[in-house]
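Removed from the display is one protein chain of the complex; every other protein chain stays in position.
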Amino acid sequence: MRRRATLFKRLGDSVIEQLLLRGCAIRRGGRLLFEGVDLSLRRGEACALTGPNGSGKTSLLRAVAGLVRLEAGEVAFGDLDSAEARGEGLHFVGHADGLKSSRTAREELAFWTRWGGGTDGAVREAAEALDLVRLLDLEVRRLSAGQRRRLALSRLLAAPRALWLLDEPLSPLDARWREGFGVLMARHLESGGMILAAVHDPLPVAAKSLEIIG
Amino acid sequence: MSRLSALLVRETALAWGRGGGPLVTVGFYAGVATLLPLAIGPEPERLAAIAPGAAWVALALASLLSLDRLFERDYEDGALDLLTLSPTPLELTCFLKCLGQWLATGAPLALAAPIAAIALGAKPDLAPLIFACALLGGLAFAFTGGIGAALSLGARRGGLLTAVIVLPLFVPPVIFGGGALDAFASGLPWSSGLALLGAYAAMSVAIGPLAMAAACRNALS
Partner (left out) sequence: MNWAPAFLSNPERFMAFSRWAAPMFGVIAAILAAVGLYLGFTAPEDYQQGQTVRIMFIHVPAAYMASFVYVCLGGASFLSLIFRHALADAAAQAAAPLGAGFTLLALVTGALWGRPMWGAFWVWDARLTSVLVLFLLYVAYIALRASMDDEVKAARAGAILALVGAINLPIVHYSVDWWNTLHQGASVFKRGGSSLAPVFLQPLLIMALAYTSAFGSLWLVGIRGEVWRRRAEAAALRAARS
């Protein structure tokens, strides 16, 4: 457990202090998904994005990550410049897990750790925290859906970043790992992180909630 | 290992593995080079006249083969999303992806090109020039081809569309390289063709990543 505790100490100085959404609206394929979405998230806070399928939860997360353009409104990351915040301050775990099936779990985790600015030591710690050590030499194609998701989530730990944007992070996980990831989320919040997650079921940590209505 | 070298290693490894990698590309190249004499006839004079040009065109076609997966896989599996969430500008990321593509397929093709040309009946002293043309041309093909691959993200029939977009853009490098080879074969000064090919390759390396990054951002949005 001591090792896990060290995982969460490393949020550096250039971290996002606050996530602020003001009057956000997104249009997809000529249709206005939603408008007037406001949210303020400070360090140590989590927010569950809820709403029916197709309401735009994923689009909102992608807009925060700078992948989707807002029709109106703005996303601000405290005092941090948004390019810097998106480049170094946040993690995005979407439906697609970004893993190449022909590569081993170790290669993939090592690359994404490197890409996120983490160290080799962090790779091992993250793999231990999500109980992936035995799986690291397998090709990603051999992993089950739950194992793949854990591998994707291990990126969150391997390169510490303040804001986690999670799209249905729990859906392929079994009951044990839902609880296990809940503990990791709680630790992230304790160490001053922020979580914005699109979910259908309640988050396993104390969180505010924001309902997106189409 | 820095972030950028990690990306280059990964991209080269992925391009190496993509659809069989260089083996398939070089195999396709060898196949085209084999079909040509079968279609044209085995007379040495006739073959020798077209050998450099045929080897060169087959090279352009072979470098199209693995292009369509250059961005598509990363786009489908979400890796492209994550590649943008980095202090590395997407333009530089695209540059490294194309460089990896070139290392994994362009360089093996450049090694195969002189062999194919000589097998078709070109003079052996042409080999160094066709190797140089294939290296430079491969760079131009990878970086202009990457534009087509990035633009056809999210389109139906992506692979064929990539070819339709890219082939008109391949006209100048095909002409410059073919011109240099032809001039050399007929004993004329060939350096201007090679220089123009190099200039085109340099320009596509400079401009290609800008267009690719814009196209990727558009596809992700």
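For reference, chains read A and B in written order, and residue numbers begin at 1 within each chain.
The rule is short, and it goes like this: a residue touches a chain if its C-beta (ideal position, glycine included) is under 8 Å from a C-beta of that chain, and two chains touch if they have at least 3 such contacts.
Quick caveat: nothing in here was measured; it's all calculated off a predicted structure.
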Item to check | Full-complex contact with the absent chain, from B:30, B:92, B:119 or B:219 | outcome: B:219
Next on the checklist: Considering the complete complex, identify which of A:31, A:141 or A:200 is in touch with the unshown chain.
Outcome noted: A:31
Next on the checklist: Tell me which of B:82, B:183 or B:205 is the one touching the absent chain.
Outcome noted: B:183
Next on the checklist: Just checking the interface: what residues of chain B touch the absent partner chain?
Outcome noted: 147, 151-152, 154-157, 161, 164-165, 167-169, 171-172, 175-176, 178-179, 182-183, 196, 200, 203, 207, 211, 214-215, 218-219, 221
Next on the checklist: Using the document's contact rule, name the residues of chain A that touch the chain not shown here.
Outcome noted: 29-31
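Here is the rule we use: only the chains that are shown with their structure count from here on.
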Checklist entry - Using mean CA coordinates as chain centres, what's the chain A-chain B distance in Å? => result 37
Item to check | Residue ranges of chain B in contact with chain A within the complex | outcome: 1, 3, 6-7, 10, 13-14, 17, 73-74, 76-79, 81-88, 220-221
Item to check | chain B-touching residues of chain A, taken from the complex the two chains share | outcome: 62, 65-69, 84, 86-88, 90-92, 94-100, 102-103, 107, 110-112, 114-117
